[in-house]
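First up is the structure itself, then whatever we jot down about it.
Left out: one protein chain. Kept in place: all the others.
Let's look at subunit A:
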């Protein structure tokens, strides 16, 4: 419990830092580092100056931001389904893991951005290519963590489940999945930050629209405030995704003993 004073303290510090940032950038007057007082209005101008009928959001939000965020979440969700499903099955099979361990380690070691050219050729320019890259990158942490989690079911539970003759789905859903959940959530949080990165990367390298595309466009037009607006937005998105998942995690895992302690693990 940090309480309200902690909260106020944090935000006071935050405001102070933004102020320092303002002063430093004004003093240095570098064209590449516009002060926050220019970035803020630019953000409003870019995204929040639309007509009331469209909730004050600009076309940029509808044409570029929301599709990008949607692709990130969709890709992440697909990766989560594949990763958790496959991970739980593989984690309970010692034989399969003996054959596949090295293959999985190798797959994980391929830097996901490098798959963008491959997907670009196989899936063409557009959303499928970006989804492919996002899923490829985001699947590994969930998959490997699910495998780890599924392996961690303790022997008593295994024996009890056997004694009660649990059916396959009961065993997977009632015993293995709950035991693996803490690890799975850790994987999911890593995955969403990777999904966000690959969304940007795939749009930086090749795209006709989207958040990364707009970032590049701002750079091309030497619109430094606009560029920073997108950089800050990406930071906010990453932060928000993480906070949201942490909240879900606390909810879902409340039954677990000793949760409060493990909060900081990443």
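Some observations on this one:
Please note the rule applied: a residue touches a chain if its C-beta (ideal position, glycine included) is under 8 Å from a C-beta of that chain, and two chains touch if they have at least 3 such contacts; residues count from 1.
Note that contacts and distances are computed from a predicted model.
The complex appears with one chain absent; UniProt names that chain "NitT/TauT family transport system permease protein" among the candidates "MtrB/PioB family decaheme-associated outer membrane protein", "Glutamyl-tRNA(Gln) amidotransferase subunit A", "NitT/TauT family transport system permease protein" or "Receptor family ligand binding region". Residue A:107 is the one among A:50, A:67, A:85 or A:107 that touches the chain missing from this view. Shown as candidates are A:116, A:131 or A:180; the residue that touches the absent chain is A:116.
Looking at A:40, A:85 or A:238, the residue that reaches the missing chain in the full complex is A:238. For subunit A, the residues touching the absent chain in the complete assembly are 9-10, 13-14, 17, 32, 98-103, 105-118, 120-122, 140-141, 144-145, 147-148, 187, 190, 193, 196-197, 200-201, 204-205, 212, 215-216, 218-219, 222, 227-228, 230-232, 234-239, 242, 264-266.
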